[in-house]
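For this view, one protein chain was removed and the others were kept in their places.
Here the chain labels run A, B and C in written order, and each chain numbers its own residues starting at 1.
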Amino acid sequence: MVYKDEQLDEEKVFKDPVHRYVHVKDRVIWDLIATPEFQRLRRIKQLGTTNLTFHGAEHSRFNHSLGVYEIVRRIIFNFRNEPHWNTKERLLCLCAALLHDLGHGPFSHSFEKVFKLDHEDFTQQIILGRTHVHTILEKVERGFSQKVADVIAKTYEDKLVVSLISSQIDADRMDYLQRDAYFTGVSYGHFDMERILRVMRPIDDQVVIKSSGMHAVEDYIMSRYQMYWQVYFHPVTRSAEVILSKILHRAKYLFEKKYRFKLEPTHFISFFNERPVLDEYLKLDEAIVFYYFQLWQEEDDPILRDLCERFMNRRLFKYVEFNPNQQMNQWMELYRLFQEAGIDPEYYLVVDSSSDLPYDFYRPGEEEERLPIHLLMPNNELRELSRQSDIVESISGKKRTDHKLYFPADIVSSMQDGKKQRILELLDNGGAKKHVN
Amino acid sequence: MVYKDEQLDEEKVFKDPVHRYVHVKDRVIWDLIATPEFQRLRRIKQLGTTNLTFHGAEHSRFNHSLGVYEIVRRIIFNFRNEPHWNTKERLLCLCAALLHDLGHGPFSHSFEKVFKLDHEDFTQQIILGRTHVHTILEKVERGFSQKVADVIAKTYEDKLVVSLISSQIDADRMDYLQRDAYFTGVSYGHFDMERILRVMRPIDDQVVIKSSGMHAVEDYIMSRYQMYWQVYFHPVTRSAEVILSKILHRAKYLFEKKYRFKLEPTHFISFFNERPVLDEYLKLDEAIVFYYFQLWQEEDDPILRDLCERFMNRRLFKYVEFNPNQQMNQWMELYRLFQEAGIDPEYYLVVDSSSDLPYDFYRPGEEEERLPIHLLMPNNELRELSRQSDIVESISGKKRTDHKLYFPADIVSSMQDGKKQRILELLDNGGAKKHVN
Amino acid sequence: MVYKDEQLDEEKVFKDPVHRYVHVKDRVIWDLIATPEFQRLRRIKQLGTTNLTFHGAEHSRFNHSLGVYEIVRRIIFNFRNEPHWNTKERLLCLCAALLHDLGHGPFSHSFEKVFKLDHEDFTQQIILGRTHVHTILEKVERGFSQKVADVIAKTYEDKLVVSLISSQIDADRMDYLQRDAYFTGVSYGHFDMERILRVMRPIDDQVVIKSSGMHAVEDYIMSRYQMYWQVYFHPVTRSAEVILSKILHRAKYLFEKKYRFKLEPTHFISFFNERPVLDEYLKLDEAIVFYYFQLWQEEDDPILRDLCERFMNRRLFKYVEFNPNQQMNQWMELYRLFQEAGIDPEYYLVVDSSSDLPYDFYRPGEEEERLPIHLLMPNNELRELSRQSDIVESISGKKRTDHKLYFPADIVSSMQDGKKQRILELLDNGGAKKHVN
Partner (left out) sequence: MVYKDEQLDEEKVFKDPVHRYVHVKDRVIWDLIATPEFQRLRRIKQLGTTNLTFHGAEHSRFNHSLGVYEIVRRIIFNFRNEPHWNTKERLLCLCAALLHDLGHGPFSHSFEKVFKLDHEDFTQQIILGRTHVHTILEKVERGFSQKVADVIAKTYEDKLVVSLISSQIDADRMDYLQRDAYFTGVSYGHFDMERILRVMRPIDDQVVIKSSGMHAVEDYIMSRYQMYWQVYFHPVTRSAEVILSKILHRAKYLFEKKYRFKLEPTHFISFFNERPVLDEYLKLDEAIVFYYFQLWQEEDDPILRDLCERFMNRRLFKYVEFNPNQQMNQWMELYRLFQEAGIDPEYYLVVDSSSDLPYDFYRPGEEEERLPIHLLMPNNELRELSRQSDIVESISGKKRTDHKLYFPADIVSSMQDGKKQRILELLDNGGAKKHVN
């Protein structure tokens, strides 16, 4: 039997808390899971620093990737008799689902921002480069790895295939909402996925939802909204991210200033140069990052040392609400007061902003054109979701942004009285509340 | 207000997937959680290598420690009006519950066996030594840290307090069974803890169970039995542990042989010498271990390199059932065949044994004297559980042991034909099945 | 000890699937549950005809009443140290919670509409009349039954007490949303009640929600919205209600016309006269209704017989969407066509309308003035929920109404061709879809 059609003697299952079981029957999928590049995802947490807020959120990207694969597997099984569905795309969909997050590194969000990287580039490189994953994909057929890469990059010609992995209601989102809810233990994030899977229909180049399932989709969109604001953008998590980013900034800065590290940042040098090659990138998992941060607690540089110690021991920054449009004067005065106190405001007075657009229909010409969710009406018309759902209409296109100002409350407390007094006044201004979690 | 009675302005809660919320009101508890020694538990997985079998099992000992604290908090709340209960022991119980696993290191089981350590010694040292935890405990009252250490060591005079943390139905077990079931996703591990908490009664020096709750206790004991054999002793998990142990053995051996490591095992040296001091012990978390294992994949020593590569990429050993009493001849022949093939059987042909005693009543003079579970009968008599429960009686005192022989199937496959044939015959002997998961 | 303070020797518990356990310690509550008037609620389903759509929804009002009691018990326990809370109202709250639905009869919605009754009147009568419930309440203290009745009627002077049972976020709603979701098995209806209970605060004459719990309240409001449209107003359930109402109408009509029933409607006569006295009312549980409906399947009157046969065997009406403003002409033609075919349109061509207002703030002067939900902000201000929550703002005050036209598809199918054709055209008009579930 040719490799692409090879089946395992017996179906393998992974026990999964979210989907009960993940089923694998294709040899190709089994082999991909066994690659070092995929196993590496076990050493990268799905939610980065969130476990410092929700202690259950210690699950890895390995965990999530299997889940996305399983959802796509179920969708395709449901599609097997649909006229618009091309069954030949089955294995391609499964591989793309499994591998879609392969290029993530540790704490991707911060690393990408500080070192100007893009994890999607690395996903492409791993799939197309000299890796075990690449070798397996090319065994399926010549050029198959490129197809997988294209699906993940959303450039693949069959947009129906793309939409399973990347749309406003795709397998990726359906998995992470449920999975992150399960591991954090929050009560948001539940929706009736089984029903959504049952009402998905492949029509031309998109997956649409039978209108009888509209309420399950509403529930999904509300779950998404709540998860963003309750979990993903939780201010304590963002505090840890702020510190993490500042550690990376500081280390880069010191490296550029030829600072003599006690522990040479060997694993980081190509990142500091903003040109990590694939091999170096793959070696940098969370364990490596933690190794450095732990040892850097004994560096001479007081800022690097302090920030690492904060990160390792969860001594986070506190925060106040901050309105960049109205509070610039306060911010400038705070900046100056921190400088006078010998506390570098670049590292210790940080504005962080989060924003989310819960759902949007297509607005041509806007920066990120989003494909809308379409309902399949009883008369076989398609209708854009927000035109049919009051709830979705009410939140459609409404971007919400939140700004916070982070600072080390402990250091402020130990400042001399006059300065401390003034700083606390400024931080307290406008009824903003200091959160001392 | 004195420190020991100090309450937080507002109760803090941790969102917990198992107990919904963990509640903290005591300043002392809040401060203990914030210590570096306790935060370190975030970097040590509760179940070591189990996540290689059950991918959800990525939760940390931090996670579990909060859970045990919460259960004890609820028990004590229920006990508040019980005549046999000394309310003055409240804070002591909470601290002991929270800190009972503080001395665990990464992959404790393997480390303890290879380096002849005992994590309980380290728990004692952390509580009594020069640590943040110690400082906080001594602020409660002089000598309080010793009390906490005594409770955990089971030497504290009030045995009722001890039994909350260490007995055949204690808060520790009730938490880990439920928690490990939740994160692995298995359907075992469920029992009606709320009911058990409701029927617990403090009588003299033990916690007994009202007989009306007997069935909930039966369910708990069956859960425990299933979790041991289905999760904790899962043969794939044990395969990873076998490899891990052999890495540690090899590194120690090489160190003793003055092998020149590319990456000096700085963090391990005191372990190799079997005398790690507290500071060194506290630094060794899982991240550090992974750092070494990752870099040792590039060592010159082929055994260390191969084993590390296997561990990092989950290329585990396969196994067959093995009966040490009947199969010694086979084992000796296999040993010789491996040697002849240049595969060191010390590292590549490993017998691993697991055994469990699901419940036992008191058998004086036996190695580990276990305190039985007592039921409080309607007539106020106490009766030992297995005398009342048919189910428990049927498994009481029945130790079950399982032996497996682990080996690298891939290496065997690549041996020359005659030898391979004979090895496979020997491994297959007696109807034993090779598991190629 | 006086009766009002009497405690049971041992706390009693009811195993409850929704709240795990319902706890009873007060003798008064225990005695109320044992009364025939309360036990009668076992014979009245919480959701009337919903079980014909969702087969799990077979739970009784007894089930729900215990749940409301338990929630109020937990709220009051949390309030025990709150300065604004009057602990003397404890027993009053518990009794009112337990008894708030005592006056419900079988299929209340239809009975009330057809016979112009109000179950709240009967709740008052049971509490204040010559009943076991009344006797027990008066043993608490003279006039206590009147207090309980006042709380349920919302006329009690302490509005804080009233708001626990009747407000836009009260114990009644929190119980039924969760309970009905549990028994139907739908995935809506989940919200974090434990969190809501934790952030409720009694302030002056209302219960407010600490703003940190806003998202849990949003989730609750969305749950409510989904439950209304997905479960309570499910068109198949309404079909059964339409038939039920028409049976009652027909029986009343026949009674007034001196029709000779084979089974005399003894239990119904006072209802037909629209003046049921309490004793008669209490006797009419669901079993009695089903008894009549079963026997009326053998009556001579073809309409009564047919409708009863439909109800008993779930041969329901089908439905199409209907817009009363635009489709009156169609309706009139249909009405005439039915008449011509000898099918009485009064019974076989029925418009049913459902509408819901998911949340509203206070609009003075409007028909049903609703008390808004207030958030307690960090600065101790109160702020109306929809001013703080985008989601709630977006659905606030938006009443949604749905109209459907019900008819017997089987009868239409058997009409002569020309008429049938025209009827089907009219029913199909405007893209409306016939639902043939």
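The definition used in the following text is that a contact is a pair of C-beta atoms (placed from the backbone, for glycine too) under 8 Å apart; a residue touches a chain by one contact, two chains touch by 3 or more.
Being a predicted model, the structure only gives us computed values, none of them experimental.
Undergrad: Write down which of B:47, B:71, B:165 or B:186 is the residue touching the left-out chain.
TA: Among B:47, B:71, B:165 or B:186, only B:186 touches the chain that is not shown.
Undergrad: Touching the left-out chain: which of C:112, C:286 or C:384?
TA: Selected residue, touching the omitted chain: C:286.
Undergrad: Given the contact definition stated above, which residue among B:110, B:226, B:239 or B:354 touches the chain not shown here?
TA: B:226
Undergrad: Spell out, residue by residue, where the missing chain touches subunit C.
TA: Residues 12, 14-18, 20, 34-36, 39, 42-43, 51-52, 54-56, 58-60, 62-63, 66, 182-186, 283, 285-291, 294, 312-315, 437 of subunit C touch the chain absent from view.
Undergrad: Using the document's contact rule, name the residues of subunit A that touch the chain not shown here.
TA: Looking at subunit A, the ones touching the missing chain are residues 13, 20-21, 194, 198.
Undergrad: Which residues does subunit B use to touch the chain missing from this display?
TA: On the side of subunit B, residues 186-188, 190-192, 195, 215-216, 218-219, 222, 225-226, 229-230, 378-379, 390-391, 394-395, 398, 400, 431, 433 touch the unshown chain.
As a convention for this text, only the chains that are shown with their structure count from here on.
Undergrad: When subunit A touches subunit C, do the two copies use mostly the same residue numbers, with over half shared, or different ones?
TA: Comparing the two copies, subunit A and subunit C contact each other through largely the same residue numbers, since over half are shared.
Undergrad: Would you mind pulling out the distance in Å between where the CA atoms of subunit A average out and where those of subunit B do?
TA: Computed from C-alpha means, the inter-chain centre distance equals 32 Å.
Undergrad: Counting only residues that touch at least two other chains, what does the list for subunit C look like?
TA: Only 195 qualify.
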